[in-house]
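Note that this complex is displayed minus one protein chain, with the remaining chains in position.
Presenting chain A:
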Amino acid sequence: MADPEIKSYAPHHESQSAAVTESRPAKAVLMIVTFAFLGIFLLLPLIVVFNEAFAKGLGAYTEALTNPDTRSAIHLTLLVAAISVPLNVVFGISAAWAIAKFEFKGKAFLTTLIDLPFSVSPVISGLVYVLLFGAQGLLGAWLKAHGIVILFAVPGIVLATIFVTFPFVARELIPLMQEQGNGDEEAALSLGANGWQAFWYVTLPNVKWGLLYGVLLCNARAMGEFGAVSVVSGHIRGLTNTMPLHVEILYNEYNAAAAFAVASLLAGLALVTLVLKTLLEMRYGAEIAATRGH
């Protein structure tokens, strides 16, 4: 890979010889196509969200957001993210340590398995937990006998969210830690540090921006997940509705203004995520793994 710093921000300054660049009209056409396509497919939907959210005025907007059902949906979404993101961070760090710092048999296979949730439909991610914990599920009878509720309750929502956000942190850290090698840790160990100290004082500072990048993407998905959570939630208003599910309910009740009000919070979260992500790429491009997007 080329130096990511150069790669990320320096636009190529083409020499103006006609043979290695497009003619001016061709350039203009390509620019127009790009702006029209992105304008229609990305910008317009975003504008619609905020436009519809405020369509009935600021009063209706704040009323929709302070509604008790909305507030409980916001609480639940924050709670689910607060449980699932840290768990996936611990897993991501642990998996990256094992995979990047050591050579062992089956490493490539393990890396593939970690990516598995990205190739499974969110609905199927929810379905597998229904098959496991549902009334007709493999563990359904046992759970019922012991009074443990997982499905159509918070634990199920957390599990489904962990499933769909599983690879984010690991897949950011693995290439980064592989790139950085073991030299720093070996130096720390030879100077008398123990394993934990090497991790806390050497590895973690080395990967902190990459880690933050992974957490950012993981959190955005955790708070916005719809399909998987929809299957396991049971849609109990005020109890098991996350923000995206609440958006759906309001929308289906023809309460578009309220649906878009809640949606505008999620769109705001998406915009903040994009801004932070771009800042991280600009400032610390070299300290974030070469993989972009996700």
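The definition used in the following text is that contacts are C-beta pairs under 8 Å (C-beta built on N, C-alpha and C of every residue); 3 or more make two chains touch, one makes a residue touch a chain; residues count from 1.
Keep in mind that, in the parts below, contacts and distances are computed from a predicted model.
J.: Just by its UniProt name, which of "Sulfate transport system permease protein CysT", "Ring-1,2-phenylacetyl-CoA epoxidase subunit PaaB", "Amino acid ABC transporter ATP-binding protein" or "Arsenite oxidase large subunit" is the chain not shown in this complex?
T.: The UniProt record for the chain left out of view names it "Sulfate transport system permease protein CysT".
J.: Please identify which residue in A:40, A:78 or A:141 touches the non-displayed chain.
T.: A:40
J.: Among A:31, A:78 or A:204, which one touches the chain that has been omitted from the display?
T.: Touches the omitted chain: A:31.
J.: Which parts of chain A face the unshown chain closely enough to count as touching?
T.: 1-2, 7, 9, 11-15, 17-23, 26-27, 30-31, 33-35, 37-38, 40-46, 48-49, 52, 87, 90-91, 94-95, 97-98, 101-105, 110, 113-114, 116-117, 119-124, 127-132, 134, 136-138, 159, 162-163, 166, 182, 185-186, 189-190, 194-195, 198-199, 217, 220, 223-227, 230-231, 243-245, 247-248, 251, 256, 259-260, 263, 266-267, 269-271, 273-275, 277-278, 282, 290, 292-294
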